[in-house]
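The other protein chains are all here in position, but one chain of the complex has been omitted.
Going in written order, the chains are labelled A and B, and every chain counts its residues from 1.
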Amino acid sequence: MKKEKLDYDGLTAIVVILFGMLYLTMSLKLPKASIGNAMDPIYFPLGLSIMLLVIGALLLIKSDKSHIDRIFKGMKHQTEKEKQVTKMVSFTCAIAIIYGLIFEHVGFVLATFFFMMSILYMTNGKKHLTNVLVSGIFSLGIFALFNYALGIPLPGLPFM
Amino acid sequence: MIEILQNLMGGFVIALQPYHLLLVAFGGILGTIVGMLPGLGPATGVAVLIPITFTMGPTAAMITMTGIYYGAMFGGSRSSILINTPGDGAALAATFDGYPMAMKGKAEAALAISAIASFIGGTIAAVLLVLLATPVSRFALKFGPAEYFLLMVAALSMTASMSKGNQLKGFISLIIGLMIATIGIDAQSGIKRFTFGVLELQTGIDFLIVIIGIYALGEVFKSYSSIADGTKKAQKEFGKIWISKEDWKRSKWPILRSAPLGFIIGALPGAGGTMASLMSYNNEKQLSKHPEEFGEGAIEGLAAPESANNAASVGALIPMLTLGIPGSGTTAVMMGALLMLGIQPGPLLFTQHPDIAWPLIASMFIGNIILAIVNIPLAGLLVRVLAIPAKVLYPIVLGLSFVGVYAIAGSIVDFYLLVIFGLAGFLMKKVNVPTAPMILAVIVGNTMEQSFRQAIRISDGDLGIFAGSTLALSLIAITVISILFPIVKDKMMEKKAENAPETV
Partner (left out) sequence: MKKKLMLMLAFVLLAGMMFTGCGKEEAGSSASAEAAYPSGNLDFIVPGGAGGGWDLTMRTTAKVLADTGLVENAMPITNKSGAGGGVALSYLQTINGDDKTVVVYSPPLLLINLNGSTEFSYKDTTPLARLIADYGAFVVTQDSEYKSINDVMEALKADPKSVKIGGNSSAGSMDHIQFLMMAKAAGVANLDKIDYISFQDGGATAQILGGHVDLLSTGLGDVEALVASGDLRVLAHTADHRVGEGVLAEIPTCIEEGINGTFVNWRGIFGPPGMPEYAVKYWSETLGKMVETPEWDEACTKNGWDKLYLNSDDFASFLDEVNGEYEGVLKDIGMID
């Protein structure tokens, strides 16, 4: 089954306009400067948001709006592959956030070993030996390289 | 002139001592390794060396640092070509055509031309440094805030041509990049902008995080779709690391043209290798007879920025050596090391410490040769990375990205930013918004705004300052030409195309 090629211009334009409005509101709320002209730090962000809004509007006018609707419909009928990619991307982001949360508590080696294992089990499947080897060598090797060869201390193991 | 040659010869005599040769080679290899890791650039490599230099003595220390500096410049593009992950900003342009070349099975030629172009660019720049260091440093001083602003505008206007046929979305990317650059403490007023109470955001978002997020993570996410349906394509056979005659013919002039350009841009404090390589890339794209091949694996699109970025790294030494002003992050670290060794770089360096200055320059030439020799077999080894199946390689790329980002400032907040920019890169590719304008905007955005306001404050609000010098006017002219040239060229191409059938 071949999917028709959709252009995302309309959708992009809408997202860009929303973002531009958000940035505009935040720019207007910036504190006034006490040194020099009070508005100085605000002009540039203000100009940027107006430009973004104008370009967003132009893109919206030029785009084929019927695609927006079709993209949303398409989302409901995603192919297996698309669904899986979305899942893999979300999973990676979730793991990365956990990685960040535990990094300074359990140290680089353990956190990285966990991170690499999780990602490898996702991409490489249940090849236990490869996964353990790659994760282990990577986390220990990079730790040694940074700590001893490069002199960039990474958080070490807990209890040490 | 004779005196310069004599001094340089004296420098060579010292630099060619076996001990010093060994140090250059050691520094070069260490630098190449550091340069390949995403997030780690020459600055880190040189910083690593500082404790070792205590035991070395100033001449040996400087020679080793030069080796590292060069090695990192050579190494930075290895990862750009092989895994689409620039080691540092200066290696960004190497992804544009280097990675497509690797995808088309031409990784060997890509790695070879990158080493060759780096070698030639670095050598030309070293010659220019010997001959022109003082006049170039005086020229760089002519750049006041107004000129810096115009230079940044020129650089940004060039990216407009990079997104041909897609201009609106190119502009969107550009503006969002500039918006990202406004995050942090505004230096002219001291107020915080868009920091959301996050301490780590006060110094702004390091452009390396944006680059690694958009390129490395974006690439990994993209690769998931081929991992999902099992169409992994690991390269099995590898050829010799060399280029064909045809490749050389196409790359020759771009390499030669980009070296002086990179050298000059590099000599401007604060401009640096990233801008030099991007400008030379745009230059070659506009001059090329087949611009449509750029971005699809055109060898000159890799050769030009590689030559420019190595030339820029040599140029960046000028403000440090002749004025004692560090013009880049790396030279700042080198200067710190020199100070710890009790040497004060500045106008008197060459008269007070010729025993350090000249061997340093001589070791640039030697370092270049050694690195070119070392890099060709090393590339033969590195190219095997492509033999690793995607489902193992990409997790490693992810791991490297995170540790690289951590090394920038030792901050976990940067992990989360990396994820955000990775997602942004993935989505931008999906909806066909070009990413290069955004990255350049992140790099130059803050300087551009600050320079504008500095100029206005100096002139008490008079906009005339932007046309107040010959240099400013020339920069305006360059900007106008860079905008008009592609349009005129298109028109001429169209005419040619119309006339062509008639002549048959």
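Things to note:
The definition used in the following text is that a residue touches a chain if its C-beta (ideal position, glycine included) is under 8 Å from a C-beta of that chain, and two chains touch if they have at least 3 such contacts.
Bear in mind that the values here come from a model prediction, so they are computed numbers and not experimental data.
Across A:Leu11, A:Ile55, A:Ile68 or A:Ala111, the residue that sits in touch with the chain not pictured is A:Ala111.
Contact with the chain that does not appear here is found for just one residue of A:Leu24, A:Ile71 or A:Ile98, A:Ile98.
Annotation: of B:Gly10, B:Gly295 or B:Gly346, B:Gly346 touches the absent chain (contact as defined above). Only one residue in the set B:Thr66, B:Ser80 or B:Gln188 touches the chain that does not appear here, and it is B:Gln188.
Only one of the listed residues, B:Leu141, B:Val480 or B:Met493, touches the absent chain: B:Leu141.
Residue-level contact of chain B with the missing chain is found at 43-44, 46-47, 50-51, 54, 140-145, 185-190, 192, 199-200, 202-203, 269-270, 319, 323-326, 328-329, 332-337, 339-340, 342, 344-349, 409-411, 446-447, 450, 454, 457-458, 460. Mapped onto chain A, contacts with the missing chain fall at residues 34-36, 84, 87, 91, 94-95, 98, 101-102, 105-106, 110-111, 114, 117-118, 121-122, 125-126, 151-153, 158-159.
In this section, only the chains that are shown with their structure count from here on.
The centroid of the Cα atoms in chain A and the matching centroid in chain B are 24 Å apart. Chain B meets chain A in the complex at residues 34, 40, 44, 47-48, 51, 168-169, 171-172, 175-176, 178-179, 182, 186, 188-194, 220-221, 224-225, 227-229, 390-392, 394-396, 398-400, 402-403, 406-407, 412, 415-416, 418-419, 422-423, 426, 430-433, 449, 452-453, 457. Taken together, the chain A residues at the contact with chain B in this complex read 7-9, 11-12, 16, 19, 23, 26, 30-36, 40-41, 44-45, 48-49, 51-52, 55-56, 58-59, 62, 81, 84-85, 88-89, 92-93, 96-97, 99-100, 103-104, 108, 112, 115-116, 119-120, 123-125, 130, 134, 138-139, 142, 146, 149-152, 154.
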